[in-house]
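Missing here: one protein chain of the complex. Every other protein chain is in place.
Showing chain A:
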């Protein structure tokens, strides 16, 4: 449960989490195993199509929650269930406590409910003298330890068998062996009497079906079935977003949820309960049955065009499974109650700005969460949006506003870069890296060498190198992005050489272009980001060109997908942005798919090269084949690396804000690259190059790190 009050305190907690070796290993193992088992579970199923269907159906439901509630209530009440709607977490807890009192309840068993975690229901009930026992094994373990879950589906994934054995020894007052099979049986037998004695069972509900007033619960352990059967009172607590029109909607989600959660085809149990069912110990032989729906801001969220998609979430936990940060620090430091990418967003809404403000900055914008989300939620964008809202509410930090002011003024920004070049001389020591970093600016950045600003920016070389084309077939605008313009102009030159090798490619470098604006989004400076986007769309008149080619994966994905979102509320600008976005293409796709460069164009000696897939290319742009095919066609011996598509830890300003995390991710990346046996690596993003090259330089490993364009250019047959 993350609740640091300052970013500094949060960073200290993150460092502690990094020292938790058991958790690190457990989450590493899980991340790798999950990837394979998810793929396996979805074999033969069109997962993207299924996810799109779920998203569309959820969107329909979200627009009619009030009607669905009324319909559910009508059917459920006809079948003997009392239905309640709680406006707040406190109200939900009060309703449940009242039901308990009215029915003379003393002891309560619970099956898993994230919604009950959201409302801190146990604390509330225990405060009123009820005895509450969690019966899901993982939940029981963390309840006994007085802590929150570290994963939505596997709440105790952070604990070892030794810790559980110690805990169970304490609970039973008997020494327990460190044997998982036996420990599970101990839990079975310790919890069975709790079921027998309980007067009330509280469950969650994965589905609330309006057409019949039915709730659906999925579990593996079977505790859900006992919780809803043995006690005479059953209360189900569910977020109001769990309402859906029909059984079909639920069945569709079941096809996806367990597969996406843990790679399981279906959970052991799916339980459908409609109305007050027979119960021997209930009044008149029937169960006392209640369903409590929780609003807690959801109805308002359903009307917010940007954030309503949060309500699509089916709580599969996959967005944590694949998140590189979650993998490093675990759930207690990567969420408040809700964990992982969705936790970063949901915390702000359900548990407030204070709890969210540090958390929400801890995101690489790597898109891994979005790529697996069972409900197609654009999580990285929402995380940045929450960050921006918090800054708007709390006031922007001075450095953030200052960067915004500089970046949106191209002349000022570029003048500053050029004067920085003159000033850096004493600290480069004649190398392409900054030596003796000024510590006040670059605290904790020593884990990688940072590059120096180039002597001559690409924009100043352009006129000299511009290829003269007489018979133009394709008109191309080059978008360099700041890093290639000012730090790695040689990458741009290489790209120009490659593209010029095909006849009829007329290139322009519109000089008015500036930073793409992604850094501003990363810092929560949305307003300045909009101004910058508008500036670039003026500088490059899209209608004049067939393509806008960029060598930077991050710029490419931001220009293509980010700009449209920035102007969602402005139809004219949205149109302009889509005209622009339509033409944006990354270098590798342009060369491979459009120009059609092939093996015959290249020559050169054998060379082993591995590859790093930039987040913003493989997920942001959905481009995975083109760069790898180009390397092979250029005659290079491409050796795939492990976890090629896992983030290198750069994340723009992320690496400056959370150097301890960036360092760990970089370390993993370097190890995977080295393990291929190659001593050279290609990629499609200057940011990744900066990070990875800097990492190798720092540890003094000779390893060539270059842009795909550079490898192609050096192997191009001269004509």
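Following the convention adopted for this analysis, a contact is a pair of C-beta atoms (placed from the backbone, for glycine too) under 8 Å apart; a residue touches a chain by one contact, two chains touch by 3 or more; residues count from 1.
Just so it is clear, contacts and distances are computed from a predicted model.
Matching "ABC transporter related protein", "2-oxoglutarate ferredoxin oxidoreductase subunit beta", "Succinate dehydrogenase" or "Lactate utilization protein" against the UniProt entry of the left-out chain gives the name "Lactate utilization protein".
Per the touch definition above, the residue from A:141, A:236, A:495 or A:648 contacting the chain not shown is A:141. Contact with the omitted chain, checked across A:15, A:189, A:443 or A:582, is made by A:189. Here one chain is not drawn; of A:159, A:483, A:591 or A:647, the residue touching it is A:159.
Taking the complete complex into account, A:247 is the one of A:247, A:539 or A:656 that touches the chain left out.
Among A:10, A:30, A:650 or A:711, only A:30 touches the chain that is left out of the view.
Touch with the hidden chain on the side of chain A covers residues 26, 29-30, 33, 79-80, 135-138, 141, 154-157, 159-161, 164, 171-177, 180-193, 195-196, 209, 211-212, 214, 220-223, 225-226, 228-230, 246-248, 251, 254-255, 262, 265-281.
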